[in-house]
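Removed: one protein chain of the complex. Kept in place: all other protein chains.
To keep things simple, chains are lettered A, B and C as they appear, and every chain counts its residues starting from 1.
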Amino acid sequence: MTRRADMTRLRQAVLDANLQLHRRGLALFTFGNASAVDRACGLIVIKPSGVPYDELTADSLVVTDLEGRTIEGSHRASSDLPTHLALYRGFAGIGGVVHTHSHFATAWAQACREIPCLGTTHADYFHGPVPLTSPLRPEQIAADYEANTGGAIVRRFAELDPEHVPAVLVAGHASFCWGGTVAAAVETASLLEEVARMAYHTMMLNPAAAPLGDELRDRHFFRKHGAGAYYGQSKG
Amino acid sequence: MTRRADMTRLRQAVLDANLQLHRRGLALFTFGNASAVDRACGLIVIKPSGVPYDELTADSLVVTDLEGRTIEGSHRASSDLPTHLALYRGFAGIGGVVHTHSHFATAWAQACREIPCLGTTHADYFHGPVPLTSPLRPEQIAADYEANTGGAIVRRFAELDPEHVPAVLVAGHASFCWGGTVAAAVETASLLEEVARMAYHTMMLNPAAAPLGDELRDRHFFRKHGAGAYYGQSKG
Amino acid sequence: MTRRADMTRLRQAVLDANLQLHRRGLALFTFGNASAVDRACGLIVIKPSGVPYDELTADSLVVTDLEGRTIEGSHRASSDLPTHLALYRGFAGIGGVVHTHSHFATAWAQACREIPCLGTTHADYFHGPVPLTSPLRPEQIAADYEANTGGAIVRRFAELDPEHVPAVLVAGHASFCWGGTVAAAVETASLLEEVARMAYHTMMLNPAAAPLGDELRDRHFFRKHGAGAYYGQSKG
Partner (left out) sequence: MTRRADMTRLRQAVLDANLQLHRRGLALFTFGNASAVDRACGLIVIKPSGVPYDELTADSLVVTDLEGRTIEGSHRASSDLPTHLALYRGFAGIGGVVHTHSHFATAWAQACREIPCLGTTHADYFHGPVPLTSPLRPEQIAADYEANTGGAIVRRFAELDPEHVPAVLVAGHASFCWGGTVAAAVETASLLEEVARMAYHTMMLNPAAAPLGDELRDRHFFRKHGAGAYYGQSKG
């Protein structure tokens, strides 16, 4: 496939992902944005800033390089672009990033609590708690705020594998999710919201609820991920 | 445009706003009402009292002057008209007012707690907590109740900027929102409900959750408002 | 109008009311039932027992006298018929009764707590708390259970006006609502659910939340009810 055809496909995938955020109730108004990277070309496709979902088209998306310079498009890119860029640079294996203010994930982020792994629904998708970033210092907010948000996320994963825990809560703000493709990142965002809501109701019923034991967490995560997976239909 | 055309447009905007309250689930039955002011003419367009949303037409709206005297319309104006009038007189910069009993905003008003600014979703729209009025005294309830409600709101904003905090909780009652236009007031009402719901779940997860620091609150509010705004597409 | 035409109209009203319970999400499966009385004829129209809402027709409704003897209809009447009968006999001014297991009203009934009047949304419809019945004694459960449920409700209203407080919580069970017509009873059931949900979230935010003062409660209730009402359009 030509580079042009690749970009057309990537634009379509990013458009679909942004519309999915809206349809699944993960993004109110213009909150939330999705992007994808073409690693071979070094190009990113991202939602334009503040454009309502029902006015979004593949053509209105913005294409930038990995430094955030606009390559194609007449709109201004999402103001969260520098956070997406930091994630693409910091996590070499990911192909798509999604940011939403989905309700329950945001409540945990505002409460400054990570989401503990309380059950198998969580363990099917996240190998351990969904972590929380450290708060930014005033000078990190004053300048390059969005890039510094990305930096805080990447630092939080210094000892975590972003492919085993494909989401994070930014303290006082909301969540970012990622995946091999932007469609996978949207699915993760959707799951994160349900897992956050389940964990909320669990903690209300039992504030001392214990995280799943390591054996059960591993069993569920690796039932769906990696070489020993046996969930779903065999791919070959 | 002629004065007649202006009023036709304003009626349509007020009709749309009232219907939006219903469609967005902010108003059950006939609870909730929206109005707009034409400052040049000194005229207000407001929902008639107790008319179901599906019977509402542009013609059934009521036009009054700033003293609340009916200028056009055969229906009785919303019983909350005196509160709207007090807001138009007290807040010179606003063009529309919305009153709803939306669920979570009303829960905070009934709990007699202001909504703290716990995250960036809140700070994007409200520069600080959503304040709570003082309770009315018995004699303020006995006579001119609705006008006194408006007075309590305006007094609450003695040291607040109504354009930076475009909503209020009336103790034991519900919320009022406003904006440059009635459409903006509806958007604020919709956001207030989501922010109130997020703050509710945050406080349940962490009753000691701290408000956002000043730097992050300012960063988000002024990213969308004022001369330094850089969210969305440039307007010119 | 002839007696036959009256009954046809009443059947239609009861059919509509039962379908409304389902459409408004107040009744899952076959939980919930609505009835109306024709005081002149001494006849009651009520939902048949356990018939799914989508199979319900005006013809499938059951007509009984005030002793509960079937006058028309080939189906068995709702098993809650004796409760409805007790309410029609005990509350002379009512024309319709609705029973639902709507979610939040049932949670209060199961928690064995009356719903305090915490705000004006409540006071617009209920002049004071929504009361809770005393539990039945074992022998009242063993025989004539449904009639005894009705008796417990009527006794609870010994010093309350059923037209000013048109709903009750039956301890450990669910709610009954009533009104001048069966359509009014459905509207009350719908409001009770919203008021119960608002009171729930209010009590979670502030377990010490105080009921509305008498002046504000009276102001709102009598703004909509009685000789001094000024909400809505004048009827004559």
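Assume contacts are C-beta pairs under 8 Å (C-beta built on N, C-alpha and C of every residue); 3 or more make two chains touch, one makes a residue touch a chain.
Everything numeric here is computed off the predicted structure, so don't read it as measured data.
Although it is not drawn here, the omitted chain touches the following shown chains in the complete assembly: A, C. The chain that is not drawn here is touched, among residues A:A40, A:A143 or A:L205, by A:L205. Taking the complete complex into account, residues 118-121, 187, 190-191, 194, 197-199, 201-202, 204-206, 209-210, 212-213, 215-216, 219, 223, 230-234 of chain A touch the chain not shown.
One chain of the complex is left out; on chain C, the residues touching it are 28-31, 48-51, 75-76, 79, 101, 103-104, 106-113, 135-136, 138, 141-142, 145, 172-174, 200, 203-204.
Heads up, the rule we're going with is that only the chains that are shown with their structure count from here on.
Chain contacts in this assembly form an open path, with each chain touching only its neighbours along a single line. The best fit of Cα atoms from chain B onto chain C calls for a rotation angle of 90°, in steps of 5. Centroids built from CA atoms put chain C at 34 Å from chain B.
The multi-chain contact residues of chain C, meaning those touching 2 or more other chains, do not exist; every residue touches at most one other chain.
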